[in-house]
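Here is chain A:
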Amino acid sequence: MTPFNRNFGQGKRTKAVRPDMNWEEITKAGNVYEPGNANTYETGDWRTIRPVWNKDRCIHCLICWRYCPDASIIATDGKFDSFDYKHCKGCGICANVCPVHAIDMFSEDEMDRQKEAKRNEE
Partner candidate 1 sequence: MATLKELSKFEERFVGGHRLCAGCGHGISVRMVLNAAEDYNVVVGCATGCLEVASTIYPYTAWNCSFIHSAFENAGATISGVEAAYKSLKRQGKIDKDFKFVAFGGDGGTYDIGFQSLSGAMERGHNMVYVCLDNEAYMNTGIQRSSATPMGADTTTSPAGKVIPGKQQPRKDLTAIMAAHNIPYAAQTSISNWQDVHKKAKKAFDVEGPAFLNILSPCPRGWRYNTPDIVELTKIAVETRFWPLYEVENGKWKLNYKPKKYVPIEEFLKPQGRFRHLFAPGNEHVIKAIQEEIDNRWLALLSRCGEPQELPAK
Partner candidate 2 sequence: MEKVLEVRWHARGGQGAKTAALMLAESIAEMGKYVQGFPEYGPERMGAPILAFNRISDNPIHIHSNVINPQIVIVLDATLLGPKVTAGVPDDGIYIVNTTKTPQQVREILKITGGKIYTVDANQISLDTIGRVIPNTPLMGAFVKATQLIPYEEFMENMKAELTKKFKKKPEVIEGNLKAIERAYQEVKGE
């Protein structure tokens, strides 16, 4: 029997667990030692419609920030900053709760087509 590896998930708090790691290398008991590391997992590709910020209309009330289920509205210094498109799933709640219609929802297909068209023009 190979000697038991005392270090697995133990002496060293293995942080980044990769799919190719063997049983001695991954963390003990399924513990996760990096709080909030789900933000390295992207859910942006779930989206079929995309929120787009209309800067001119925005009054920075942050109702959209309050109601985003995915913490995907980034507020900086108490003001709307940007969308976190890596995680936004395109549920459309933010656009609905916005009292001044400063968020528009566009189909991702449409956005892609527009981008494509723009590239073709250039």
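One rule holds in what follows: a residue touches a chain if its C-beta (ideal position, glycine included) is under 8 Å from a C-beta of that chain, and two chains touch if they have at least 3 such contacts; residues count from 1.
The candidates came about this way: all candidates are chains of the complex that A comes from, given by their letters.
Keep in mind that this is a model prediction, so the values were computed, not measured.
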Options 1 or 2: the chain contacting chain A in this complex: 1
Candidate 1 partner contacts - residues on chain A that touch it in the complex: 16-17, 26-27, 30, 32, 34-43, 46-47, 60-63, 65-72, 75, 77-79, 84, 86-93, 95-97
